[in-house]
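Read through the structure below, which is laid out as structure tokens, and then see the notes.
Only one protein chain is missing from this complex, and each of the others stays in its spot.
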Amino acid sequence: MRWLLVAALLGPLSAQAQRVKADMDCRFTGADFVYDCVIRLRPPLEGIAIVVGADMPSMPLAHNVRPVKATPGKAPGEYHARLDLDMTGEWAVKLRLSGAVRDLIVLHFLFTETGVTPRRK
Amino acid sequence: MDEYTIGVLTNVGLLAFLALSAYVLLVAGELSFGQQAFFGVGAYAAGVGTAMLALPLPLAAALAMGLGAGAAALVGLPTLRLRGLYFAMATLAAAEMFRIGFELFRWQVEVGGERVGPDGTQGFRGIRWVFEHGVEPAQFLLMVWALLGAVLGVLVFVERSRLGVAVRAGGQDPELAAAVGLDVLRIKLGAIVAAGALAALGGALFAHHNTYIEPRNFDIMLGVHSLAYALIGGLGTVLGPLLGVALDIGLLEGGRFLKEYRMIVFGGLVAVLLMFRPRGVLDERAVHRLTRWR
Partner (left out) sequence: MEPLVDFLQNTLDGIALGASYALLALGFTLIFGVLRRANLSYGPAIMLGLYVATWAHLHFAHGLAVLFLIALASTVLAGAYVERLCFAPHRGGSAVAAMVASFALWMQLEEIATLALPRHLYEFPALYDGPALSLGPLAVRPEALVMLAAAITVAAALWAILHRTRFGTAVRALIDAPRAAALCGIHAGAVSIQVFALASAIGAIAGFLIVASHAQVTPMLGMWSTLKGMLAMMLGGLGSLPGAVIGGLALGLIEAHSQWYLGPQFRDFVAYLLLFALLALRPPWMSTRSAS
């Protein structure tokens, strides 16, 4: 038990060489607050497991939305996920990557009935 | 354990720090609407520490605790003589000033070709120590719970000491406690500072769990939730706040069959529970009864 903690604290100092970035585009499906999203990784890594979650900015730890696994799309680095949100408004979408790279990427979007716009670039 | 369960358990652990900080104050007889501010101070301080100053996480977390304690003292000293709703409102006002302070806080440095640091309302992204050091989610969970265990151990030790009795006495009846020679104000200040450090430690871990923080994370919703957790769980033992968090998050995550009616059911349950147990599930009497046989 203790050695694990020490290992976690010191950590293998293998800082990953590349840092992955992600873009996401979402489309309102017409059903209440269900959105189809396309995630594109840069560089276009394949075979990454992506779990997509969403938080509202206040009360960040009690997540309302059960995270979903993204499925690989046709193009390399492309993944699809369907988000089922509780309400429209601003959400912080969290992409938890695992596999060849491990990372957590947080993106902000304003989800409305017509579409989805990023809160910032 | 799958990643989802690990995530939920990590969240429970992180919120428990905040609930424990509210608990320490409740036991000392005070009600704070502002513990989220020190959680925020810890989150920002530790984020600056690892992501901008390249400190190791343990050092950054220690720094965060120090700053959290300092910030709590800053709020506590001028409000030491306030009671009840006055103290609660003063802590709320202070916490909101901290949150607006985070909104005004802009300080970025170049790290590996990217600008990293707090950017006002745009938040602070790229707190990636955990990922850069290859800490697996399960290891991070272990870290959170090991620290929480250590904190609980210290609190149990204190509760059984003369100091713990003094804190409870000052909380239950400050006049009487003062009459038997306890320095009630000093005890209260100590509780405020300890609670600030505790919240800051939770915040430091939260920032690294989330990799991203923003001022709105630390608004009054978080503070009132932690207060509710502490009270629902019970004021009789340090395990109370943990139970409070577990009840809420457990129902939130486990009660998927209730889905949209979850908060309606939970809100009603809490109100009814408090009718019968105004000091929570694990109140002093329940704890006494449970520990009698030893």
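By written order: A and B. Residues from 1 in each chain.
The working rule: contacts are C-beta pairs under 8 Å (C-beta built on N, C-alpha and C of every residue); 3 or more make two chains touch, one makes a residue touch a chain.
As the structure is a prediction and not an experimental result, all values here were calculated from the model.
Summary of contacts with the chain left out: across B:84, B:153 or B:250, the touching residue is B:84. In the complete complex, the residue from B:111, B:158, B:270 or B:286 that touches the missing chain is B:270. The chain not shown here touches chain B at positions 26, 31, 78-79, 82-86, 88-90, 93-94, 96-97, 100, 103-104, 220-221, 224, 227-228, 231-232, 260-264, 266-272, 274-275, 278-279. Listed for chain A, the residues touching the missing chain in the whole complex are 32-33, 86-89, 112-113.
Basically, only the chains that are shown with their structure count from here on.
Annotation: 26 Å between the Cα-based centres of chain A and chain B.
Interface residues of chain B facing chain A in the complex, by the touch rule stated above, are 3-4, 7, 11, 14-15, 56-58, 112, 122, 125, 128, 131-136, 139-140, 142-143, 146, 206, 210-212, 214, 216-217, 219, 221-222, 225, 248-249, 252-253, 256, 260.
The residues of chain A lying in touch with chain B in their complex are 1, 4-5, 7-9, 11-16, 19, 51, 53, 57-64, 66-67, 86, 92, 94, 96, 98, 102-106, 120.
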